[in-house]
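All protein chains of the complex are present and in place, except for one that has been dropped.
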Amino acid sequence: MKRNVDNAQVEEKDEQLEEKDERVEEKDEQEEPERDSMNMWNTNNICNCQKTCAKMMLAHAYVPWQCYDEAFSPQEALKKGTLFPSLYGAYPIPR
Amino acid sequence: MWIYEKSLQHPVKVTCPDVSFAKLVVTQYGGPDGELGASLRYLNQRYSMPTNKAIALLTDIGTEELAHMEMIAALVYKLTEGASPKDYEAAGWGGHYVQHNHGLFWTDANGVPWSAQYIACLGDPIADLTEDMAAEQKARVTYEHLIEMTNDPCVKDMLRFLWQREVVHFQRFGECLNDIQEHMGKKNMWCGCTVEK
Partner (left out) sequence: MNCEKQMSMLRKIQEIQFVAVELNLYLDTHPCDADAINDFNCAVQILEKRKKAYQDEFGPLLNFGFGGYSKEPWQWVESPWPWEI
């Protein structure tokens, strides 16, 4: 399982859950959001959901499709305001 | 219908009351790019959307915006908790005290009351979704201005959460627009004919 959310097994007791969550959180602390404003279509990360934009028309606005291939831990997600690392840092974070 | 849940989407804490900042942040309650306008805009635009996906997204984001309005309300409540009339006056918000006491009211940072003119609904999915994307951008920038205007780390945290939500909503509306344009293109509802090259 590649998603952090999957780490939280429903059957597990909450204590175990928290331990796992915290471990994931440590990993997240090291992750700095990457900005690559030129690479709109993020070719490193092509997946099926991006195919639908293949036929782009002039005078229409498009947003690159987001893929779900990684997630913050629930704790980190609530702190950061998104579950998705790819959307965190898409704009410079105000301090 | 809507079900009320007795909890905030994200905790709202303040280090200490700050009436001056309450006067500014109230714009996200009832200003042009605030959460009241956002929720009403999306919930109202649902009826003219051509796909179930678009209706679902507007319903769900509109509902989340109601929760954001409650967070901003809780913030204004806490920033003015225990403030005296003199505190309001010193913060340049004496007019609010005179008319509303400790009650909340939907205004922008300059005291201009909320207006339905902040909302558009053209009944055209492309125009309306583009309006929604612009609204998310304007709200994002307003949060950036507000974050600059406070030194309270607790308040900054909470505003940063709301700021990030605008970014996520923009992404979702954008994906929805991609989808709608493809949907409408297939049906030739708007492009007349496609020129094959």
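When the chains are written out, they are named A and B in that same order, and each has its own residue count from 1.
Just so we're on the same page, contacts are C-beta pairs under 8 Å (C-beta built on N, C-alpha and C of every residue); 3 or more make two chains touch, one makes a residue touch a chain.
Treat the numbers as computed from the prediction; the structure is a model and nothing was measured.
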Response to the item:
Contacts of the unshown chain among the visible ones are A, B
Practice prompt. Please pick, from B:A74, B:A109, B:C154 or B:M184, the residue that touches the omitted chain in the full complex.
Written response: B:A74
Discussion item. Using the document's contact rule, name the residues of chain A that touch the chain not shown here.
Written reply: 3, 5-6, 8, 10, 14, 17, 49, 65-66, 68, 71, 74-75, 77-78, 82-84
Worksheet item: When the complex is taken as a whole, what residues of chain B touch the one chain not shown?
Response: 3-12, 53, 56-57, 60-61, 64, 70, 73-74, 77-78, 168-169, 172, 175-176, 179
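One rule holds for everything that comes next: only the chains that are shown with their structure count from here on.
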Fill in: Mean-CA-position distance for chain B and chain A (Å)
23
Worksheet entry | Of all residues in chain A, those that touch chain B in their complex | 52-53, 55, 57, 60-63, 65-66, 78-82, 84, 87-88, 90-91, 93-95
Worksheet item: Can you list the chain B residues touching chain A in their complex?
Response: 10, 126, 130, 133, 140, 143-144, 147-148, 156-157, 160-165, 167-168, 170-171, 173-175, 177-179, 181-182, 185, 191
